[in-house]
Structure formats: structure tokens, C-alpha cells
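Apart from one protein chain that is not included, each protein chain of the complex appears where it belongs.
Right after this comes chain A.
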Amino acid sequence: MERMAKRTLEDKLAILSDAAKYDASCASSATHKRDSSKGGIGSTTGHGICHAYAPDGRCISLLKILMTNFCIYDCAYCINRVSSNVERARFTPEEVIRLTLEFYRRNYIEGLFLSSGIIKSPDDTMRDMVRIARDLREVHGFKGYIHLKTIPDASPELIEEAGRWADRLSINIELPTDAGVKAYAPEKDPNTIRKAMADTRLRREEYAEKSHTGRRKGRFAPAGQSTQLIVGADGADDRTILGNSARLYSSYGLKRVYYSGFSPIPDATAKLPLVAPPLEREHRLYQADWLLRFYEFQADELAAGGMLDLDIDPKLAWALQHREAFPVQVATAPREILLRVPGFGTKTVDRLLKLRRHRTPRWDDLRRMGALVKKAAPFVEVPDWRPGGLTDSENLRARFAPPKQLALL
């Protein structure tokens, strides 16, 4: 404790950003548009901006820090758990505000993503976080993006205030099953987390509703809520994870579920041996998640065997197992069928639908519309291309999956 007083702002920043990097969320998008032309500082754009990229390929959009990495919980996967010997530090609210504004003025960031370890009580922690957001908005006129992590057990009044200042709220479930939470995050209660998500959805609906005067109550977390699941720390398979995500999207209107491959942390616990983070699996889960949200796939159609195919993308994997649905007639197929074609993205499909109003798309058009034609070829028919026997050929998978190198014995 005595050492702490001597820590410089730079020391604290090093510790408390290192402690925050295991949270994959970085979005600064989808909030309402505002700017500082009538005072204050800052603005938001519809799509968000990534101001830098780290050598891990991740975008840096927000100042992502913990208020403190002191924590009374003992979650096995977490660098900040009480039983870890990492260095501890704590920002004052003023320091967080200063860093946010000074970084913002230099165009380093879109705003702040503030999280925290749990100290003393959930309410004390949440109160400090709310104060930072409120001061940024009220005292400094900050119009940039604010993402606050909410603490599930904090009082509803504090959560409501958090939602009034923040663009986005999030609560991390971290482990995809209730059993996993019990085993690795013994102080967390998955029921409490779900109730908190339900409260956020209800609160958003309440604020969106117009009263009899035609006025709305204001804005509550306009960029919605999100969560994160750690992949590869417990034994949950991809089907379980995707089923869980589908329920979260449908139940609480989440904007995003982030998947974070369990990655080595300093001073790990013996309970969770360190392995290389499953980056490929994480990537396939994101692709599958995309299919759930934008391609009208259902969770049980993907990862039918329990795990997603690591060698090919989940849409291609689905198509290979459902050859009877192909080839698709590009000239006539409805949108939801076109969306099932491997190599067709949502943009390609929408462009094809527009083009179809003028004429029948041909092979060359597919490429110009942004389709990955190599991938799509066995699954589509246009006037000048028929896949013939290709669609049902036995070695079709081998065309796409890179050959596995034989392991040396």
C-alpha cells in the first residue's frame, strides 16, 4: 500500500491497461450521432473509428482501462483475481478523466471503455465509475463514446444512472455455461447476470417509449449492451456456446457477443493450465455468430457435431452438408436462399437483388458484385455457368480445406 502512493500516472496506466486487455470489446459504433458544434468536446460517428492497431491485430478504438485491478473475486481465468500476485493500482476518477480527455484531444481514441475489479462492495465500485462518466459529460461536455462495464450486483439506481451517461453497457458472462461459472468464478451468479441484462433491456424499452406528451424519457445506453464469453477455458463446445449466444441475442437484445480465446496471463492459477489461445476457433465462432445475426441461420444448424470445422468457414461447412439445397438459381432465388450461398456476403446479395431489377446476373457480375466466385462456383447457377456434377462431387471439401500436413512420428 505504501508503494502505491509513489506510483506515477504512467505506472498506473501500464498496470491498469495491461489488466484490461483481456476484454475483446472495442466497438465505438451504433450510438446516436452528436458533436461539439454547440459546445463541449467530441463527437460520435455511426460506424466508429479504429485509431490504431496493436501487433495482436486488435483495433484500438477506446481507452480501455480498469479503474482498479484490486478485486475481491477469485475467478480462475482472470489476471486480477484476488489470489494473483500481479501488481495492483488504482486510478482516481480525476486521473481517468484527464487521460480520456487528453488522449481524445490528440485523436488517439473515440472515448473511454471503463471497467473495474470489485472492491469493497459492488455499489462503491459502480458509484466511482458512474461519477467518472457523469463528470466527463456534465463538467467537461464530453460528447465522445463511453462504454461502462456494469457490476451485476450494483443497485438499480446506479445502473440506471450509468445508462444515462454511457453509450454502451456490458456485463461479461465469461464462461459459456452455468456450471463453468460455478467452477471457475465461484463468487459470480449467472442468474444475477441474466437478471441484470434483462433489466437493461427493459430499461432501454422504457426510455425508448414515448409518454402521452409525445416526449421520450431520454436516452439509455443508445449503443445497447454486449457481453463476452471466454473460449477454451472450460470444456464448453461450440454448439453450447452458439446456443447460448442465440438465447442472449433473442432474450436481451444484445448488440454483440464477443468471444475471447483464453489467453495466457501472468501469474496463472494451477486450476487452468496455460495453452496457446485458440485463435482459429475464436475466428470461426465470430463467423458463426455473424451467420446467426445477419444470415438467418439458427444456432442448431451450425456446429451440429459439437464443434465448428476449423479448416473451412461455417457457411461452407453447412453447404457441404446440405448439397441437396444447391445449386441456387441466382436469377430467381429469394434473399434468404442467396444468403446461404458460400462466398456471398450480405452486400453481394443486396447488390445482386438490385441488379436483378435490370437484368439477369451473369458469371462476371458475381465477381464484380464482390462475391468470392471460387467458393460460390459449385453452389450457384447463372446463364453462363452450371456446376453440373461439381455440386455433389466427393472431393469438393478437399478443394477448400487446406491439406493437413502429416505429423512426424
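The rule we apply is simple: a residue touches a chain if its C-beta (ideal position, glycine included) is under 8 Å from a C-beta of that chain, and two chains touch if they have at least 3 such contacts; residues count from 1.
Quick note on the criterion: contacts and distances are computed from a predicted model.
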item	value
Chain not present in the shown complex, as UniProt names it (candidates "Deoxyribose-phosphate aldolase", "Type-4 uracil-DNA glycosylase", "Chemotaxis protein CheA" or "ABC transporter permease")	"Type-4 uracil-DNA glycosylase"
Selected residue (touches chain absent from view) among A:Ala30, A:Ala183, A:Ile337 or A:Leu355	A:Leu355
Contacting the left-out chain in the complete assembly, out of A:Ala14, A:Ala30, A:Ile337 or A:Leu372	A:Ala14
Touch with the omitted chain, as defined above, among A:His32, A:Arg105 or A:Arg386	A:Arg105
Touch list for chain A against the chain that is not drawn	9-10, 13-15, 17-18, 20-22, 35-37, 39-43, 45, 49-60, 63-64, 72, 74, 82-85, 99, 102-103, 105-108, 141, 187, 191, 194-195, 197-199, 201-202, 244, 246-247, 249-253, 261, 263-270, 274, 276-277, 279, 292-293, 296, 298-299, 351, 354-355, 357-358, 364-365, 368-369
